[in-house]
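Selected chains from the complex are presented in situ; the others are not included.
By written order: A and B. Residues from 1 in each chain.
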Amino acid sequence: MSGTTNGTEPYVSAELYAEVQQFYAWQMNLVEGPGADADAWAQTFTEDAVFESAGEPEPQRGRDALRATVRAGVEHIAAQGLDFRHWFGMVGVEQRPDHTLRTRYYALAMATAPGGPLAIRGSLLCHDELVRADDGRLLVRRRSLEADGRAR
Amino acid sequence: MSGTTNGTEPYVSAELYAEVQQFYAWQMNLVEGPGADADAWAQTFTEDAVFESAGEPEPQRGRDALRATVRAGVEHIAAQGLDFRHWFGMVGVEQRPDHTLRTRYYALAMATAPGGPLAIRGSLLCHDELVRADDGRLLVRRRSLEADGRAR
């Protein structure tokens, strides 16, 4: 987003904003409650989705790769007995002329071990490209993460 | 919520989503600002409300019990000079055929002692059942809390 201040802030309608908020709550819920479902989570991305993290040499490409990665993550978390939560906040949404959405948000990744206090594992600046599936659902086509505190 | 991915995610209208968000901000505000009002907070629950926490043998039942409990909590917090905040986030809302709402959200309970840093007291997974009062207001009929990190 550029620093425009002339009334062209990329605000979207309340309907769209509430949909994006609910989509994110839904998406992360799929892998954070009891009954975490890596497959359902992967279905919230397009077949050719790109998932990139600043500082990593290569992005992950494709729903199958994302499914495998998140499944391993879910199993690792379960093996440790952790309760893991992702909070998204300060969400900005911009609608492009082609009806794709660009979102920007902060994320906190937090874990609580059995009997232990909550530990904040990371703070992230995130950008998504969201598109519509044929049935109208939102899907992530690209997710780009920048971890706070990384070397630059 | 089941892991359905066929377009039937339980999203609600922007009007309803914004109402629930404002209800939660309002509700917790009632006991967290100066002038905390345990009675007003209790009025945001139905007369026969049930408040349950995973791992506790018995839920609390009824608005009167909730009022007494929250009043004791407010007084305890004030006696310690703490500033206490509950943050709700990642809210999902599902509307049932009978027009009751089921919500799911994360909560962080945070306290700051005089001159001290903020301490995160707990992370919770929460489910509410919300119903309408005769005058149209939302009321909590059931609140179910699951503290992260508890023994299972």
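Simple rule for what comes next: a residue touches a chain if its C-beta (ideal position, glycine included) is under 8 Å from a C-beta of that chain, and two chains touch if they have at least 3 such contacts.
Model, not experiment: these values are computed from the prediction.
Whole-complex tally (this structure file, single sequence, 2 chains shown): 3 copies.
Throughout what follows, only the chains that are shown with their structure count from here on.
The geometric centre of chain A is 25 Å away from that of chain B, both derived from CA atoms. Considering their complex, residues 13-15, 17-19, 21-26, 28-30, 33, 35, 37, 39-40, 43-44, 83, 85-89, 110, 112-118, 133, 135-137 of chain A touch chain B. Considering their complex, residues 1, 3-7, 9-15, 17-18, 89-93, 104-106, 108, 120, 122-123, 125, 148-152 of chain B touch chain A.
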